[in-house]
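Report on one structure; see the data block that follows.
Missing here is one protein chain; the remaining ones are kept as they sit in the complex.
Read from first to last, the chains carry the letters A, B and C; within each, the first residue is number 1.
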């Protein structure tokens, strides 16, 4: 019986992982491939590569973003004991935004320093992070039995909230920061995440007292 | 012995899930990435984004369509107890049409409001839904033991028939509806599905009586 | 212990399935998407679609070819009881050719009726089929215990040889057949496969005697 209920959960997790993996690998398609005439000098190649720096920055930024969502999803669903069909639609909308990331990244990289693409990128990131938090809370709602698990769940939830707060901070900052530093707001993500996770009270410690 | 027979089923399910996941993520490739000159105004960006609305509509529509087929496949195969080699060719033709969806979506999005692309899209959708229903019926044919399962099977089959009827209704409406609303016929899908699933008699209830 | 040895086999099968699924879904990328001006007539669309018939033919042909290889691989590895590291390099070369299929298909579809692309396609198909047969023989070499399994193995091996003979026949015919029918040689594949599988002697039957 247990296996019967686990099977749909496994397929959901599998399907999600596949979408994460494909979206993260498709990011590379948006990076243009320089095609210089034979005998081009090293300086010409360097110049071409330099003009691709925004694309590489976008690639690695979105790689980190998708990886962070994958890791949170991964942790949340490894603690899920029961499959709830209610998670399905939320998960699909969430995956729809993950699948959109290669486009968002290309739009940002090719129009770096412009306000709107940055705002669109961070706006989508904020919505994705909110959906991710919603999913993580649903997935861990029944997993509150042992103190150790409770601590893990609490840390995960704080990390998810940190992701959403960080994305939202980056969105707000993109309207304020000067052109060149517009996507520096992304640094708010690790800061928020770290602060929230470190300030989590340990329930295990309390119980031991 | 049970495991030996389950193995091919697992690989079939895995392979299908991978094709679903890749097709759903490849949809994003068909959305063009605006590449405006440096210093373009916010208005210019808004204009570019507006011209992409059909592409985004197509992306989300096809995302929902593939997700609906995946969910039905998912439910049907989670109730399958025995692998039948007869399902293989049907499943492959079905997956062939799923794999074609990114092209169908691009064709529709770039020629929105034109009759033929809409009809082709809904026509392919109808055929896919019929194959999906065929598969779901095959996969659940041996799973009629307990009353609870029988109810689930009945709801699933009604959902699959609803998908096919909805797709066919959308196809018919695309010839009749005015240009701007041509793909509104898609709304027939959730209506048919909901009506059929809600009108399903509960066999469990009957037995309890 | 059994699980320890099964694990690499499972990952090999998983990796192969993923490559099959991605290659089969990437086929769609090679089909061009018509982009007609607003208000184009139905006749214009029909004309555009007609010019895509070779691309669709190529898509469905290669879909069938990859699916046939996947099904053979699937059957062979479901009967493998022991993982042999010797299969790894053969499997990787085989997958390299499977991954090349989208290119081969695009090359064939865009230059239909030309001799060289057809010969290249069928040549690669022949080599892939030979590698597939080699792999299937390796994977089933230790699985000769029960009579029922022996029959299955024998049918599988005949199917794999049929694939290779069919591909080779198609290659030879492509030099002889008139332009318009050049890839009709592909019909040799189901014929050879059917003939060889049907003519397989049943060892179970013999034993029962």
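Going forward, a contact is a pair of C-beta atoms (placed from the backbone, for glycine too) under 8 Å apart; a residue touches a chain by one contact, two chains touch by 3 or more.
Remember, predicted model here, so these are calculated numbers, not experimental data.
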| item | value |
| --- | --- |
| Omitted chain's touching partners, listed by label | A, C |
| Options C:18, C:33 or C:156, residue touching the unrepresented chain | C:18 |
| Touching residues (missing chain, whole complex) on chain A | 13-14, 17-18, 20-22, 24-29, 31, 33-36, 38, 40, 42, 45-46, 49, 59-60, 63-64, 67, 70-71, 74-75, 78 |
| Positions on chain C contacted by the hidden chain, ascending | 4, 7-8, 11-12, 14-15, 18-19, 22-23, 26, 29-30, 88, 92, 95-96, 99-100, 102-103, 106-107, 110-111, 113-117, 120 |
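In this text, only the chains that are shown with their structure count from here on.
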| item | value |
| --- | --- |
| Given chain B and chain C, the chains that contact each of them | none |
| Cα superposition angle of chain A on its copy chain B, in degrees to the nearest 5 | 90 |
| Most widely separated chain from chain A, with each centre as the mean of CA atoms | C |
| Per-chain CA centroid nearest to the all-protein CA mean | B |
| Mean-CA-position distance for chain C and chain A (Å) | 37 |
| Residues within chain A bordering two or more other chains | none |
